[in-house]
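All protein chains but one are shown at their positions in the complex.
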Amino acid sequence: MKHVGQSYKKVDAETILSGRAAYTEDFVPAHALVIKVKRSPHPFAEIVSIDTSAAMKVPGVEAVFTYKDVPQTRFTLAGQTYPEASAYDTLILDKVVRYVGDAVAFVVAVDEETALKAEALVKVTYDVKKPILDIHEAIDNPSIIHNEEDLSYNFPVGGDPKRNIACSYKHVVGDVEVELAACDYVHEGKYFDQATVQSAMETFRCFSTIDQFGRLVVTSSTQIPFHVRRQLARALGISASKIRLIKPRIGGGFGSKQTACVEPACAFVTWKLKKPSVLIYDRSEANTCSTTRHAREWTIRIGATKDGFIRVIDMYTLSDAGAYGYHAFTTLTAGEHKSIGLYGKLKAVRYEGDVVYTNHSSGGAFRGYGATEALWPLENAVSELAKKIDMDEIELREKNVLRVGERALVFGEDERLESGLIPEAIARVKELSGWDKRPHSWQIDETHRGGLGAAMAFQGSGVAKIDVASVEIRLQEEGQYTLYTGSTDMGMGANTVLQQMACEVLGCPMANMHIYEADTDVVPFDPGSYASSTTYVTGTAAKLAAEDLRKKIIELAAKRWETSIDRIDFDGLELRMRDGSQVLSIEAFAERETCGVNRQQLAGFATWSSPTSPPPFMIGVAEVSVDTETGKVVPTHFYAVVDCGTLVNPMLAHVQAEGGITQGLGMALTEEVRYSSTGRLETNNFMHYKVPTRQDFGPITVDFVESYEPSGAFGVKSIGEVVINTSCPAVHNAILQAVGASVPNLPMIPEEVFMAMQEK
Amino acid sequence: MSLTLQLNVNGQLYTVQAAPDEMLLTTLRNLGLYSVRCGCDTTNCGLCTIWVDGEIILSCAYLTVRAQGHTITTLEGLKEEAAFLGECLASEGADQCGYCTTGMMMSVMALRRKKAHPTDQEIKDFLVGNLCRCTGYQSQLRGIRKYLEAMAQ
Partner (left out) sequence: MLRFTRLEQPKTLEEADALAKRNKLAPLLGSGCWLRLAKRKWPLVIDLSLCGLDYIRVEEGQLCIGSMVTQRQIEENEVCRSLADGAFVKAIHAILGVQFRNMATIGGSIAGRFGFSDIWPVFLALHGQVVLADNTVLSAESYAAYRERHIIKEIRFDLTAPKVASLALRKSNADFPYITGAIRLDNHKYEIYIGGRPGIATKAQATSQIVAEEGLDGLPMAMDKVKEELTFQSNSHASESYRKAMAAVLVKRLVEEVNV
């Protein structure tokens, strides 16, 4: 293939590396009113009174809005296709505040300094309620976090807000107890994963204006422009047709911008005042007042026969929704397929969970979306089971891993693993890491031990039966192509990859195509970039749109030349009759066809969705050094092999893998989430929330095996999320090998490891 | 109270109005120098890295008042070299979201002036104050190596 498989640099690289205006903040109109949010100091309280008079008297203050001023229709900020599986539990401003940092009022002023000055003058009297700051105390607590009567669900997700249950899920196949009793080895474990913060370097921000037609234009750093448009329409009580969402370059997302955040406030202010406004979060607001991964406590039982066949997986989680139930149900359910689905010899499964409301910051979407969470206990337990059986942990996995053509116990009736070079990937990672040639536990020096540990992961590629992407490619009058997509490149290179796939079909060089993305007035509908969907779902739509355009160009040429389409060759640049009698450049063709009587602009259009969500596969091997006196763990090397199907851009895929693994290492080792006893998030900045620096870990070796997934374009699956999933359990398992201790809580900071070694 | 200050930025003299407590980051962005960004408020991320007299500093924590009499350099002022470094990074896919990259590039170009042939460890050491959430740093290192090797020729 000409373009698919090429390691092109990104189509937008030059602009973003030049420092020229590219990101939301760079385009804020002069004189936009600045919004500052007055925030609750209490984790749980009801507003008794708000006095905004002093704030309003500050010169330069335009408005102060409170819950009394906003529409009273509840909605969800979760970026999901309608009807969302998240509770409608949110108002633009609410009389009840549910975490330290929850919004109380919007202060709107001519500049930041004035807004801050006025914000301090807003006087609020609270009826402070007893908060719930521990997931174990949530269910049936006398404090009811969402006691409002107008909270609603689009369909049942096992929620019971009066009991503080945001949602719950239970799936049982077979008889867990009977099968466990028949197992020769059973491992039981309890593990905890923390509410990690996505920490995109660009915090949440947007600005709004009113256009010449009186419509609301919201420019936002979001992964989900179409979903946000719909949410804003509901929240403001206006038609979605009155709203335009534009996404400029995003400075990182990782799922954080799959949940609306700053948009409702900013849109409300501009709609109300008919003046431009801007809202930019500082780092502390970004960490506290957006959404994080859901913290989950897991109990797991896993059983195997003496010859190493894993027959039972029994998992239960009690999970923290935080104050609002964004993505609470879908992250929980997504975890099932992508973890338990790995194991193909099971006879019984239970996967169950309750996600409870607490007075913490809200959970949401974070790369991995439930799979990372579920794979943490599962892959830990598999390695601990291997230790019990006295079997090599990779051998145990190889023996049990799902094969192509097989149906996992948790899959749907007609669902099979259609593609995957899983044994090949496993063999390759063993080769890279020297798995069979060296000890998995060794003494490095007097105070350090080394260990090797492994973990596997699945993810999906888009949301099966739900994600629908449309792509349009127009032939412009100069013979150039423009691709229009509603997907949202946030740095991963989606724009480049989509263009590669379209150019592959049309045949033209990359330079002859341009891409325009994520502007709801211009591009066709796309749910946005999340759920590892862009390459597989939108990419397939791009391929089909290119095919549609190609067909139209050839058909039109055939008509003009009064010949049949099979006698025309077209390489994207030139149309030519096979017999050489006619040659026409695409420039000349386009120019001729776009202007004049009975002419038209040609455009290819395609909409695509998939009945399946083919899982990419990854196996990771962590090598660690453990300081046996202090518990400090250093990941000295990480080896990974990924099967994401056909690699459209091997270089960009490689960087995705390295980046995902590193984020996973942060979750594994450094990214602590701490609340004060009064419910304040202490780890609300980079001084306390430690994302990995470039000195915190050793080399990362990544390789790929390329299976061919038949359902989408060019054999692709996804890469974006699967790559974060193995770091935590692989490091856990390497520590287990190194020092014989299982560290149950993330992150595995020195003190946790030290304690685990003491308890061993 | 706003002060009238003379600043030398990228070889050009500017007269700016700034409050006594204004940080250089704000002043530079007001001059349209968008390569300088704010990422953290706590001196941890390095997005706002610029040069004062050739030394890398955090413009989010550097008072504009103090910049008088010094030579300020941002990515925009390093034109060809910055473009070449950008090209080296892009050729390794190391730009990703790009938000942290321009600040990191300022550190890289400062390092080269101090040490033309640093080891990987020295590179990591010098750049530890530049956080990146996308890349995992590996591709950055490959791009930086490419740039240093080419510049050393």
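For clarity, chains are labelled A and B in written order, and residue numbers in each chain start from 1.
To be clear about the criterion, contacts are C-beta pairs under 8 Å (C-beta built on N, C-alpha and C of every residue); 3 or more make two chains touch, one makes a residue touch a chain.
In this text, all values refer to a predicted model and were calculated from it rather than measured experimentally.
The chain not shown here is touched by just one of B:N10, B:T27, B:Q96 or B:N130, and that residue is B:N130.
Note that of B:T42, B:T101 or B:Q138, the residue touching the chain absent from this view is B:T42.
Subunit A meets the missing chain through residues 629-630, 632, 669-670, 672, 674, 682, 687-688, 690, 692-693, 695-696, 749-751, 754-755. For subunit B, the list of residues touching the undisplayed chain reads 1, 20-21, 23, 41-44, 46, 49, 55-58, 60-63, 65-66, 107, 126-130.
Convention: only the chains that are shown with their structure count from here on.
For the pair subunit A and subunit B, the distance between mean C-alpha positions equals 29 Å. On the subunit B side of its complex with subunit A, the touching residues are 33-37, 39-45, 47, 74-76, 82-83, 86, 89-102, 105, 124-125, 127-128, 130-141.
Interface residues of subunit A facing subunit B in the complex, by the touch rule stated above, are 7, 9-10, 13-14, 16-23, 25-26, 198-203, 249-254, 282-284, 490-493, 649, 651-652, 654-655, 658-663, 685-687, 691, 693-695, 699-700.
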